[in-house]
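Every protein chain except one is present and positioned as in the full complex.
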Amino acid sequence: MKDIKYSSAELMIINAARLLRDSDVVFVGVGQPNLACNLAKRTHAPNLVMIYEAGVIGAEPERLPLSIGDPTLVSGSLSVVSMYDIFSNYLQRGNVDVGFMGGAQIDKYGNINATVIGGYDHPKVRLPGSGGSQEIAAWANRCYIMTPHQKRRFPEKVEFMTSAGFIGGRGDRDAAGLRGRGMVGVVTDIGMMEPDESGEMILTALHPGKTVDEAKANTGWDLKVAGQIRVTELVSKKELKILREELDPTGIYLKSNA
Amino acid sequence: MKDIKYSSAELMIINAARLLRDSDVVFVGVGQPNLACNLAKRTHAPNLVMIYEAGVIGAEPERLPLSIGDPTLVSGSLSVVSMYDIFSNYLQRGNVDVGFMGGAQIDKYGNINATVIGGYDHPKVRLPGSGGSQEIAAWANRCYIMTPHQKRRFPEKVEFMTSAGFIGGRGDRDAAGLRGRGMVGVVTDIGMMEPDESGEMILTALHPGKTVDEAKANTGWDLKVAGQIRVTELVSKKELKILREELDPTGIYLKSNA
Amino acid sequence: MSKLISLKKAISDYVNDGDVVYAAGFTHLIPFAAGHEIIRQGKRNLILARATPDLIYDQMVAAGCAKKVIFSYMGNPGVGSLRIVRTAIEKGELEWEEYSHFGMITRLQAGASGLPFLPMNQTGATDLEKVNPKIKRIPDPYGGKDVIVVPALNPDVAIVHVQRADKNGNAHLWGIIGEQKEAAFAAKKVILTAEEIVAESVIRADPNRTMIPGIVVSAVCHVPFASHPSYSQGYFDRDNEFYLAWDKISESQESVQEYLDEWVYGVKDRNAYWKKLGQKVHKRLSIKPRYSEKISYGKY
Partner (left out) sequence: MSKLISLKKAISDYVNDGDVVYAAGFTHLIPFAAGHEIIRQGKRNLILARATPDLIYDQMVAAGCAKKVIFSYMGNPGVGSLRIVRTAIEKGELEWEEYSHFGMITRLQAGASGLPFLPMNQTGATDLEKVNPKIKRIPDPYGGKDVIVVPALNPDVAIVHVQRADKNGNAHLWGIIGEQKEAAFAAKKVILTAEEIVAESVIRADPNRTMIPGIVVSAVCHVPFASHPSYSQGYFDRDNEFYLAWDKISESQESVQEYLDEWVYGVKDRNAYWKKLGQKVHKRLSIKPRYSEKISYGKY
């Protein structure tokens, strides 16, 4: 098995897919989260229901969707509703189990910045903004993020809090009365971080061959390590085959960080 | 012309129809208002758009609808929307020109009671309640009501204000910030009442052969009479023919008060 | 993953004594079959919510299932008074809570959205606000007139009849859609009855028509004609004769009891009820098709 080669993207996608449970209702983003969900659906979670913020429920895309509003998500889906409905009746009402987040920065308490680097009024780098992520982070039962393990992506504190993880600690999240459990898993190309009792993201798993030191060196805060650190299951040929042959045959999303 | 015979209902329906303008968007009730609107559409207002609180827009019923949710209102209509949409996007937003009201009592300031006779907590006669009339009265541009001219139907003050006319006078309505112009015409079998500058309903028209004394004797407040009192146009053969032959051939709604 | 069970089992499993029940519909698709099954199973102390309680709530109140109604217009649609509910209120035998249509539907919309409340503009008619403490007013934080607010309504169970659903509860409905969607999202549990159970592919062939997704549905029951004497658009007509007949039946307790004995307690299920109605009624209510224009979603 040890001669199986895979990219960082493939490693993250496969490990993210494994976090999904059968019958989960997942709020999916395009790109890597979409691949993770479709991989899960084709392996251990055939009853996964994929929801897109464009208002599509139960998508079964016949081709790789290239945007969150791709027409292939619509044809053959279970339902299409307005944006107001998807955010109110689905997300705010508590009908979404899993949210996949994106963002330029994620901090020690799982908070995300997708808005701005530098001051808000005079931005150095103006990012796309919240989109749906402010609400997904608050109201989905479980949130995950996939991101390469790099110091600049993991500052101690985000410059702008686009979406709440545990804010300044778990008590803050409880005080705001948010229904979801927050950022429960950060999948990187080194391993995985999960929140401890205080809401601080700590290293809980390493991918085969990766080390605690690598993780610490690439994290912007003093990364704690779980008492029992897990090693993730090896990437399987079957998982790679589905990804490469069925889901992204031209490698649009799989090639990154190869 | 003077030997044309008609019922009180026919007289009221025909006079109400004449109040509608071409291209008005009308919030229609079943029964007499429905007949008035369909009569107007077949005579001077071919572009009338009929909206029903059941959520139907632009109905063109092929048979006489027997309830406000009759399936004949749906088949061949322009649009069908949810109740929330019809009350918010159409009525509250100000997309309705005319509302037809019903109710057991209407008072000196055009307020309507469709809720209860006797105390609210221990009702003597429990009426159906507001339905949509609280909102129609507030937000349609012009409201009309058709009702036989009887003292018990026209008390000085309603026992329960289900829907606002001018409340205690026009200033009250302005203070509440209601968008519609309120109760602008009460069509009875004697004539018609319209609000004066203070919002008080005064006698402004008589049907041919009716008298001011009759109107006063059948009104529960000291009915004022307009300086210039109008006599309504004679009911025409054409109007009666459409009502009797096309719209209500079995006389379900036309026979009352014959 | 199929949620397809009998209506008898659905009512038994998902409706409890004391529940807030919202049997949805505005004149159309009224879930009579479910109401009759609730009566047969002798559920008690229900709080019956609906903008437009009609004959089925009259029957459930007559059968002693309810302790309270929440409503905005109480009538026999197109006919007149809803005698049994009305009399029970006049006699002080039934609790009630009352809104305008918009107030009632706004409560459901808030419930469906997961919000604690929603605002409405003022109507100038304040008497209902005076007698119902749940109706409040709050300032407009943007400096306009105060707005009226009502709290979310989240029924324990919503019962919704639809034209077609798959076995997981993904449902197409059309014609008058009243507050069915809002009730389904607002409720904690949803019982669906359907004229037809169709393959998932039929639902997936027109996703914009799906108003209720299976993920909020607890039980799916195949019950053709479940809405009689109301109607199912495209399937059969409203039985107006029965609405008129009920106006007479509901005049006396004896005739109501006779009706319940014969048409509710006396039949096993909706299938038996429909057969008992007989071919003459079936024929009177039958309609000819009038098809929609197809659309293409495109192969992508």
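We just call them A, B and C in the order they show up, numbering each chain from 1.
Going forward, a contact is a pair of C-beta atoms (placed from the backbone, for glycine too) under 8 Å apart; a residue touches a chain by one contact, two chains touch by 3 or more.
Remember, it's a predicted structure, so these values are computed and weren't measured experimentally.
Seen in the complete assembly, the chain not on display touches A, B, C. Interface note for the absent chain: among B:7, B:77 or B:113, the touching residue is B:77.
Shown as candidates are C:177, C:191 or C:260; the residue that touches the absent chain is C:177.
Residue-wise, the contact with the chain that is not shown comes from A:53, picked out of A:53, A:97 or A:239.
The chain omitted from view is touched by exactly one of C:131, C:205, C:267 or C:281, namely C:205.
Across A:10, A:97, A:135 or A:189, the residue that sits in touch with the chain not pictured is A:135. Listed here are the chain A residues that touch the chain not shown: 30-31, 53-56, 65-71, 73-76, 80-84, 87-88, 91-92, 111, 115, 120-126, 128-135, 137-139, 160-164, 167, 172-173, 176-179. By the touch rule set out above, chain C reaches the unshown chain at residues 114-121, 136, 138-142, 144-145, 147, 149, 151, 163, 172, 174-175, 177, 202, 205-206, 208-209, 233-235, 237, 287-300. Seen across the whole complex, the unshown chain contacts chain B at 23, 25, 47, 49, 56-58, 60, 62-63, 70-72, 74-80, 88-89, 92-95, 139, 179.
Heads up, the rule we're going with is that only the chains that are shown with their structure count from here on.
By C-beta contact pairs, the most connected chain pair is B-C. In terms of the distance between Cα centroids, chain C is separated most widely from A. Separation between the centroids of chain A and chain C, computed from CA atoms only, is 40 Å. The distance from the centre of chain B to the centre of chain C, with each centre set as the mean of the Cα atoms, comes to 29 Å.
Of all residues in chain A, none touches two or more other chains. Looking at chain C, one finds that residues 181 touch two or more other chains.
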